[in-house]
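Here the complex is missing a single protein chain, while all its other protein chains stay put.
Right after this comes subunit A.
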């Protein structure tokens, strides 16, 4: 195992975060604060409780997921896309590092950033609303699992993208709508019956539901199913990454 290699990639990626502190940490925290002000304090005060949880507190898990998904994807996809774009990828390809080590470095760094960000948002939320965490262990588990899974998904997008537009298109056109429609701001029980069924095809529903369960013990879908779906998506991403390195898809000719 080339530990120095993993560490080099990890450190390099983390250094990029510190260089772009405003963009990678400050801006998601700011935008989440705005959500809390608008939906939590202003609109939320006029809303009733959902499943016995005040609206302001209810949206916290969804908001964290919203940032976690988009930041994991954008960090990890940019991390691998940029060396491809600038040509510096040659060095990683010619180095004695295995695909596993490359992924561990890039995905590990992207996931770390997302987890830090998730915790920061959680702390920020404290300034706006009161909340409790019923199952802190599970909360952390879902946080880490989601960060790793979607960083890996981002890595795949970064490999697939051959221009900046493709890099943006999946987060913008797929992930953001799915998150908004995945119950970040409402319980899916509030939807008409037909939409309740349709929405179950949205994988983000399971992430948000499971995460919210770890806070308040209430969930739209069974927490076991949530966990299962998240793990399934992780496995899908791992299989895709394995295929990428086996075939050299878009990174080797």
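The definition used in the following text is that a contact is a pair of C-beta atoms (placed from the backbone, for glycine too) under 8 Å apart; a residue touches a chain by one contact, two chains touch by 3 or more; residues count from 1.
Note that contacts and distances are computed from a predicted model.
Q: What is the missing chain called in its UniProt entry, if the choices are "Glycerol 3-phosphate dehydrogenase (Quinone) subunit B", "ABC-2 type transport system ATP-binding protein", "hydrogenase (acceptor)" or "Potassium-transporting ATPase KdpC subunit"?
A: In UniProt, the chain excluded from the picture bears the name "ABC-2 type transport system ATP-binding protein".
Q: Looking at A:45, A:88, A:189 or A:222, which residue reaches the missing chain?
A: Reading the full complex, the residue touching the unseen chain is A:88.
Q: In terms of residues, what is the contact footprint of the unshown chain on subunit A?
A: Those residues of subunit A that touch the unshown chain are 2, 4-5, 7-9, 11-12, 15-16, 19, 86-88, 90-98, 248, 252-253.
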